[in-house]
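Only one protein chain is missing; all other protein chains are in place.
Right after this comes subunit A.
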Amino acid sequence: LNAAVRRAPRQHVRFLPAPAGGDGGATGLVARSPRRVLRTGPDVVSVAVRGPRFRRLKIGAGHRLDTKASGVFVLGIGHGNKLLTDLYNCHLTKVYTVGGLFGKATDDFSDTGKLVEKTTFDHITREKLERILAVIQGTNHKALLMHSNIDMKTQEAYELAVKGLIRPMGKSPPIITAIRCLQFALPEFQLEIHCLHETQQYLRKIVHEIGLELKSSAVCIQVRRIRDGVFTLDDALLRTQWNLQSIQNAIWDCQLKVKTELEKTLG
């Protein structure tokens, strides 16, 4: 980064107080000529004089992703940290693909934990699973409306509800805005979950509770975030792409998206 061509140094114009005139009160300001900068050539400034441009980089992380999960993880560099705070305040939903396995129950709800119990699961059908998912979605929808702190009796609340834009804009417990079953092949199943203010452990707990509701038990075998607000899997950089050029391109591509989203939500 330091080897890249850098901008020309800015011209500084300093206003210095002029030597005081006869009449006491007003002191005028006079522009002095720009500060002279040591130059060794027409447009090149010696590095030895000014030093490396970047000695430290401020990098901030977006929403947390724990060690057993994978997926999109948003980082902000420099000015991006401030944008990260703004994005956090937008309270956009995150989308996860959660894989589950019927028949086992462990203490930390994932398949690497200590086994607590094994149960049968032959009675489970896709229809039963979908019914449970519908109940979960319904109760969470109600929680969504209640935590959004909008007065339900106003016309604006009605219009937002029609567009589906009601969501809590402050602190709230984890809420699932949408959940559906992508794949179902006993004993495994895969869900797509759209949620707000959640943690990955909460998602694993949801899988465990789905197992309990179906009179069996389930553990979570995979949690993968496929979307975090405006950032999707397509924008994400792979391990092989962690170099300056790709990072710069990625930042450049996302700039517009982030700007429009911030303007739309925060005004």
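Brief remarks follow.
Basically, contacts are C-beta pairs under 8 Å (C-beta built on N, C-alpha and C of every residue); 3 or more make two chains touch, one makes a residue touch a chain; residues count from 1.
One rule holds in what follows: contacts and distances are computed from a predicted model.
One chain of this complex is left out of the view, and of "serine--tRNA ligase", "Coatomer subunit gamma", "RCC1-like G exchanging factor-like protein" or "Pantothenate kinase 2", the protein name its UniProt record gives is "RCC1-like G exchanging factor-like protein".
Considering A:Arg55, A:His79 or A:His123, the position touching the chain not shown turns out to be A:His123 (whole complex). Of the listed residues A:Cys90, A:Ala178, A:Leu233 or A:Ala250, the one in contact with the hidden chain in the full complex is A:Ala178.
Of the residues in subunit A, those that touch the hidden partner chain are 103-104, 114-115, 117-120, 123, 131, 134, 137-138, 141-142, 145, 152-155, 157-159, 161-164, 178, 180, 194, 215-216.
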